[in-house]
Structure formats: structure tokens, C-alpha cells
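Structure incoming, see below.
Heads up, one of the protein chains got dropped from this complex, but the rest are sitting where they should.
Just so it is clear, A, B and C label the chains in written order, and each chain counts residues from 1 on its own.
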Amino acid sequence: MSHNKNAAAVEEVLRSSGVDVRKCMRCGKCTATCPAFDEMEYHPHQFVYMVEKGQIDKLAASDSIYRCLSCFACMERCPRQVEPAKLIEAVRLHVIRAKGANHLKPEQIPAMLDEDLPQQAIASAFRKYSK
Amino acid sequence: MQDVKEFRPTIVAFCCNWCSYAGADLAGSSRLGYPADVKIIRVPCSCRVNPLFILRAFQRGADGVIMAGCHPGDCHYTSGNYFARRRMTLLFSMLDYLGIERERTRVEWISAAEGAKFAKTMNEFVATVTALGENKRLEDLRCKK
Amino acid sequence: MKFSYYPGCTLKTKAKDLDAYMRASAEALGVELAELPEWQCCGAVYPMAKDEIATKLSAVRALMSARDLGTDLVTLCSACHNVIKQVNHDMKTDADIALRANNYIGAETPYMGETAVLHFLEVLRDRVGFDTLKAKVKNPLTGRKIGAYYGCLLLRPSKIMAMDDPENPTIIEDFIRAIGAEPVIYGMRNECCGGYVTLENKGEAERRSNIVLESAKAKGADTVVTACPLCLYNLKKNGGCDDVSVVYFTELLAEALGVK
Partner (left out) sequence: MQRIGVFVCHCGTNIAATVDVKAVVEALSHEPGVVFATDYQYMCSESGQTLMREAIREHKLGGVVVCSCSPRMHEATFRKAAAKEGLNPYMVEIANIREQVSWIHKDIKEGTEKAIILGRAAIAKVHLNQPLQAGESPVTKRALVIGGGIAGIQTALDIAEAGFEVDIVEKEPTIGGKMAQIDKTFPTLDCAACILTPKMVDVAQHEKIKIFSYSEIESVKGFVGNFRVAIRRKARYVDEDKCTGCGICTEKCPQKKVPNEFNMGFDTRRAVYIPFAQAVPKVATIDANYCTMLKTGKCGVCAKFCGVGAIDYKQQDQIVEREYGAIVAATGFNPLKPTQYDELGYATCADVVTSLELERLMNAAGPTAGTLLRPSDKKHPHTIVFVQCVGSRCDAENEKGKPYCSKICCMYTAKHAMLIRDKYPDTEVYVFYIDVRTPGKNFDEFYRRAVEQYGVHYIKGQVGKVVEENGTLKVQASDLLSGEQLHIDADLVVLATAVEPDKSARGIATMLTASMDTNDFFTEAHAKLRPVESPTAGIFLSGVCQGPKDIPETVSQASAAAAKVIGLLAKDKLTCNPCVAQSDELLCNGCSSCERVCPYGAITYSDKEFRGPNRTTLIRRVASVNPAVCQGCGACTVACPSGAMDLKGFSNRQIMAEVDAICKM
């Protein structure tokens, strides 16, 4: 059981996201509406369910946390106000707050640029993926 | 020192006829005990309890007063317990102002099916009031024999 | 009509057009926009975590200086608007965040969400009025079939953004009608273009952008308008749909008002 091992991580994710995972009625509308579904290993409804089960480690190890588009569609359309996007962000923060776990490093940036790329893209990427 | 009599509080419980009084009956028929210090007064509804009754009890030497009614939304008279709740909130702030410990007054919602809750609540309340000791602030000494 | 204006990083550089067309149009419409004296980048994405304070501060500073100037705060870039409005909501409703943010900034008067945040579209709709705008149009874009692209950030989360119906919005369509063109309603107008992952997952950004543009094209749009530099970049660069041009709504506004 991963319950005890991950208790602190679960607590952190719940607190930092402010999400009440028990509200979920497992309808799957978040996953139905998610535009990034094909890119993800774990899908929005699984984030809710797996956080409830205490499986933060699995989620943290998955690339899915960097695939969320932060489009808020799951939050908007959830009939039970569960807000899966906030959980995904909280798990991502849980990872990048750990030392050296930045997903995006400054030296990677030049290779990614093209002349039209708006600053916004870089600013947001740093904010989401680095400490 | 050993001669000091153990303090036993006087506690008045106002119970609405439809839920909490029936809950007390259920506690009785289930033989769920609570201290004899609790004496129940039956009222039709918690909204019948005038805050003056509670002040009167304190004045006459009660150490604690508890009011029990139907759960919000379950009132036999549809909305009586909401009125009671609002009035009690006001009473609480007044008691605060007077410096009467707020723990001496309590409001509980106990249904007819909650005999165990009735007994548990009364046990807890008696323990709380016993710990607080005698109510001397509001007691009217002229009423004392 | 005087407002404080928060341009944001991209409108000063890559998206100068978006900004310039708006300023010209605003002048023509009698809307006075005073750029905040000192502003910092809002961070371009709203930090959702309740325990993220530092990343919310630049938005709080902007909101605070608008309050001190006694004006409503106007934004134009959808991302800035989303960040600033959500942070404003936090400051209004989350006592813990408000306390910590105010402690950080150490202002004399704590900021508690007093400033009203308006997107320039809202200024057009609620302050200028689309009827007034229509009356001031010099070159109506008659015959143009234009699809509104809302994306994610303008409308969601709807409880906080409170701009329009999040699933069936009308504000940009009404704008399009006001400048004399015909709005095209298509299903993907409020779905994400994938802009945020354009850096590291170009494939996904391309797929999402194509889905949006194909949807608009299928309904007969010749142009898609947006209020977000990242959406514009993404739809143009990654969308690759030659039949549909992507422009800022302010460009069409300036064109219609004859100030382009």
C-alpha cells in the first residue's frame, strides 16, 4: 500500500491545490473534455482518483504533469467542482520544488526559439516548469 | 478537605417534543445512561424556547442549559429550529458580553432516532459544566433559600 | 472614460500591433488609457496553487497601483487578463493569500481586491457600447466572414472571469457584427490551441491549432480573430491553414474605425 509512504505528499498536494477529491463522482467528464488526452499517460480523472488513493509517486514520475495545457476546460465542465487542473499543477509543483527537478532549464531555451515566438511562451514555460 | 461535597451541577434541558424529547425516550428505552443532573423540560418546538427561559434558569441557580431540537431542515413545524438557531446565536453573544462562559449553554440537534447521541451529548455536557464549576455570575442570591 | 492600462511583456515586443491598434482605436472612441507607470510581467500563466505567493505579486502590484490611481484596470492580452483577474479574485476572497501577499509587498494600505479588472473587449461592450462603436465605424468590413477565437483564457474559469457564457459566448461575435462583418460560430472557438506547450511539444501545439482552424474553416470563416499573442503565434505558425488568416481583433477594429 502506498497510503502511508505518500501521506505527506498527498497532504501537500491537497493543501496546495485546495481540491476536495472526495467530491468526485467518477463521471469522467474531465477526461472526456481534455484536449491533451492523447499526450497523457494519466488522465485528469485518474489524477483525482490516484491522489485520493495516495499514488502521488506514480503521478510525479509521469510526463503527464507537463502535458496539461492549463486550459481550465476540466475545471469549467466538472459537474462537481473538483478542478482536476489544480491537482495536476500541485503534483507538478511537488516535483519541481524538489531540488534540481526543474523540467525546463535556461540553456535549453535558445534552441527552441524562433523569431516570432512571443515572450509570453517563454515566461509561462519557466513559471510552470521551473523553480 | 475530604469533607468538601462533590460538585453536582444543575442542568436544564429544553427538548422539542418531536425529535429531541423522543430521542431522550429512545436513550431511556435503550438504557443509555447519563447523569441525573440533567432535567428535561418538554416544549413543542425549539422555537418555543425564549432566551428568557435560559436566563431565568441561570438566575435560579442552573449551572448549565442545553437546548435540543430537530436537525435543521427536519423541523416538525418546517422552520422553527431555524428561528431557534438565530435566537440562540444572539443569546450566545449576549452571554459572551456578560462574561458567562459560553460552554454553559449549548444547542444540539438530536433526532428521534438518535438516542445514543442524546446520551452522549448529555454526558459530555455534564462533564463540561462540572469542569466549569458552579455558576455564580448570573445566580440571583435573593432566590436562594 | 479614463482607465489604467496594463500592456504586458509581449505587447511591448512581439505583439506591438495588438497594442498599437488598440491605442489608436481607443483614441477614436474617446477612451483614455493611461499605461501604468511601472509594471512587471504578470508571469503569463496563473499560478493555481494556493501556496504560491511570490508568483502572484507582480499582478498584485499592478492592481494596487490602479487602485491608488482610482481607476479601473484595462488589459488586452488574454493571458495577462486571466492572470490579473484570477489574482484579483484571490485577493478578494482568500484571506490567507491576501495576508501573505500584502506582507510581502509591505504596502501602507493592504490591497484587498478593490480594483475592477476589465478586458478591452469588456470596455467596448459595457462602457463604449457596441451600438456606439457601430455608429463610429468608417469602413465596415462588409462581406468578411470572421470566426471569434476565444481560446481558454478569456472565459475560464467562468465564475471568476465572469465575462460571458463560457460555452456559448457572444462578446466577440457581437464585436464582429459591430464592425460590419459576419460572425462565424464554430464548435472549437473555446477550445485550447495548445499554446502553452509550443516550446517543448510542437507536435501537440500543431495538432490542437489545426483542429481549431479546420473547425473555423469548415464553417466558412475567412479570418479568425484573437486577443492573445500566444494564440496568434500558435495558430499562425503551428496551425498552417492557408485559407484562414489569423489576426488580432484590434487590427480589425482599427481598420473599421479608419485608424489603421
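Just so it is clear, a contact is a pair of C-beta atoms (placed from the backbone, for glycine too) under 8 Å apart; a residue touches a chain by one contact, two chains touch by 3 or more.
Note that the structure is predicted; figures quoted are calculated from it, not measured.
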Seminar exercise, completed: Full-assembly contacts of the left-out chain, visible side only, are chains A, B, C
Exercise. Considering the entire assembly, which residues of subunit C contact the chain that has been omitted?
Worked result: 165, 167-168, 185-188, 191, 214-215, 218-219
Exercise. For subunit B, which residues touch the unseen chain?
Worked result: 10, 12, 17, 21-22, 24-25, 27-29, 31-34, 36, 39-45, 47-53, 56-57, 60-62, 73, 76-80, 83, 87, 119, 143-145
Problem set entry | Touch list for subunit A against the chain that is not drawn | 23, 25-34, 37-38, 43, 45, 73, 77, 79-81
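Here, only the chains that are shown with their structure count from here on.
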Exercise. Taking each chain's centre as its mean C-alpha position, how far apart are subunit A and subunit C in Å?
Worked result: 24
Problem set entry | Averaged-CA centre spacing for the pair subunit B and subunit A, given as whole angstrom | 50
For this session: Would you kindly tell me how far, in whole Å, the mean C-alpha position of subunit C lies from that of subunit B?
Result: 59
Problem set entry | Shared-contact residues (touching 2 or more other chains) in subunit B | none
Problem set entry | subunit C - residues contacting subunit A, complex | 8-10, 13-15, 41, 43-52, 55, 77, 79, 151-153, 155-158, 166, 191-192, 194-201, 204, 207-208, 229-230, 233, 236-237
Seminar exercise, completed: Touching subunit C in the complex, subunit A uses residues 15-18, 35-36, 38-39, 66-67, 69-73, 75-76, 85-86, 89-90, 93, 104, 109, 112, 114, 116-125, 127-128
